Every structure is written in structure tokens, then in C-alpha cells.
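Here the complex is missing a single protein chain, while all its other protein chains stay put.
Up next is chain A:
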Amino acid sequence: MNREEREGRRDSLVAEMLQKDQLESSGRARRLIASRVLKPESDDEFRVLVKHKMSVTAVALSEDDLRGFSSSKDGTILHWDVESGKHEKYVWPNEDVLVSHFAKPPKNSKFKRSKNVLALAVSSDGRYLATGGLDRHVHLWDTRTREHIQAFHGHRGPVSCLAFRQRTSQLFSGSFDRTIKLWNVEDRTHMENLFGHQSEVLTIDCLHKERLLTVGRDRTMRLWKVPEESQLVFRAPASSLECCCFINDSEFLSGSDDGSIELWNLLKKKPAHIIKNAHSLPSSPNEHLPKVSNECLPNGDHTGGSSTSVQSWVSSVAVCRGSDLAASGAANGVIRLWAIANDDDKFMKPLFAYSLIGFANSLSFSKSGRFLLAGVGQEPRLGRWGRVHGARNGVAVHSIRLSE
């Protein structure tokens, strides 16, 4: 009898898991958080959790929302506790140790290896941290001992984006040499190359399926089906797409450098919805920073400001996993929260705007949707096209009030 009971319980658990997987993958089991978000109070603001000397380029959260990782342009890699803000540094080993970990020395011996880190990714089990930057290598670190494990070389241009496939040890890296490489972190091997982008790959995202989402400066967003060796090409009307994000397996979000945010569907080659001027600057220089308001014209156009300067480029976009809450960040002083609608007529509604001075180079939601992390810098992530002097370089956290 006992055995039968156990078997029965196990079968029902398996059935539950399968059903949950199926619902999540089809997008039907979306947690409805956006409707529960409350208006921020006057004392709710972005507080700096961790300080960095130079602009922060990437921010990542571990699966359990307790630990965060951040990197900056001078090569500092820190991990910190989200509650207390206590941080610990990852020390770069010297050049000989790096070469013994299979790194290639710089071609011209006069130059030192660049430590500028452009991208960061944490594996789902929290054991491995991968960083990539201007030295064209993907560096693998152990999170428990904060030591450098191995350096993967092979990219011919700076590594601009990294993503781990959820719950596996596969790492995807995209670079300015227009290729995407697949590495296995457990076996420390290089698995595959993916070709197709015609210009630099800027951002990469991956969920649990072997499907990759990348955007590049060639105005396309590509969904890569890794085992089938094919890619789907989505074209945007903007001049360059800066960031992208999976909402679920068939809906995507991207931000471009003309200040617009696009919502995509797997079945359409053009965006399902475009929100123009999402991060526009005020048109007259006399106005100080735009008021934190959520007014918009009925066609989705926000304010009458201009969206042509570097401060309007939507540098990062993030979605709370498995839910309908999204955030976008640029340098116009505001981080906008969006609600992604399930029904077709209202695609994306703006919710609230949190004020933040500086370039929001990286955004990350917690799994529960309770707080939002932003990697802030005085300069944009990939270059120095502009500078916001009043910004504090570091990781800022904003708590999100949810109604019950």
C-alpha cells in the first residue's frame, strides 16, 4: 500500500511539474504583477547600494535574489548582498596566471590587457560567473572562492554580451565580431559558433529553451534555434537596436537608439507595437528634469521632447521573469515601468517612472518583483558618447510596492 501511495504521489508531482512547464512555455501562466504595482511614495527612491569608481556596465542577480554581481569599466567585479550592500571584490590574477588559464596575451607586447568589462552573467546554480570585455576573452570565475578559473579566447572583437541558459551550464557570448559563441562551462569547452548578424551584437538573452535572442547594430533582432541551426530574423525600423529581453518564449521586448521600445511577437517579422519617444528629453533647455509623471498622448507618444541625443537611447530593458512587468532605462533621468497586456488592444501601458540620474546601463528585476536593480554610470556602456556629471557610478536599488 505504501509503495502504491508513494508512486501515486510521485506521478501527481510529475504531472504537476509537466503542466507548470507547459503553461509557462505557452505563456499562459503569466504572473500578473503589473496590476499590483502601487504608485511610488515620496520617500521611495533609488538608493545607491554599491559604489563603483567608473561607470557600471553590467548587473546580474542570482536565482535566489539574495546576491548580486556588478562590473564596471575599470575592471572591478564585485558581488554583494542585496539586503546589506556588503560587497567583495573579484581580484584579477596577474598576466602569467591568466596565460596559464588559456588566455592569449595581447598581440602587441607594449599594451597591457584591457580590464574593461562590458558584460556579466551568472549561472543558475550560482557557481559560475562569466565576464567579457574589451580584451576579447570570456573570463570564468568561481563565485564561492572569487577566483579566476579559465579564460576562453576565440572572439575576434570585444565581447559585448553574455547569457547563461537557465538551469544548464551553457554560456552564450556575443561580440563585436558579429558572431555568437556557445561554451560549456562545466566541461570548459567551446561548442558552437552562430553566424548571421551583419554588425556588432549588442545584447543577448536566453531562457530555458535552446533559443537565443540577440540584437545588433544591423537593425535586426534574431531568434536563434540552436539545435536546428537556424535563425529567425526580425527587422526594426530604428537605426540600431540596443537591448532586448524575452518576455516569454514567443514575445520579446527591445529598445533602440531612437528612443523607442518595440514589442515583438514570434509570428510577425515587424514589431507588434512600437512606443516612440519613450525616453525623450525635454525640448527646451530651461526646463529642469522631466517631472515624474505618466502622461502620454493616446498614440503612445510621450511628451513633446526630442529623442535624438545619446541620453534618449534606451540602453537597457528588463522583464520580471514569468510576469508582465517590464522596465526600460536610458539617460534622460527616468526609468519607466511598463505593463505588458495579455489582450491584444492595449499592448504596453506605461505604469510609473522612477527618477534616476545617469545612464542606466543595466537593469535587473528580482524574481519576486519586489525590487529593481539598476547599474548606473556617468557614461554609456559601450563608449563615451555622452556624460552625465551629476550621476553617481554604482548599483542603485529601488523597491517596488505591490498591493496584496
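In this section, contacts are C-beta pairs under 8 Å (C-beta built on N, C-alpha and C of every residue); 3 or more make two chains touch, one makes a residue touch a chain; residues count from 1.
What we mean here is this: contacts and distances are computed from a predicted model.
Missing from the rendering is one chain, named in UniProt as "rRNA biogenesis protein RRP36" (options: "OST3/OST6 family protein", "rRNA biogenesis protein RRP36", "Protein odr-4 homolog" or "ATP synthase mitochondrial F1 complex assembly factor 2"). When the full complex is taken into account, the listed residue touching the unshown chain is A:N193, out of A:S35, A:N193 or A:T308. Note on the undisplayed chain: of the listed residues A:R178, A:K276, A:R381 or A:H398, the one touching it is A:R178. Summary of contacts with the chain left out: across A:E4, A:D96, A:E229 or A:D343, the touching residue is A:E229.
Residues of chain A that touch the chain left out of the display are 102, 138, 150, 152-156, 178, 181, 183, 187-190, 192-199, 218, 223-226, 228-234, 266-270.
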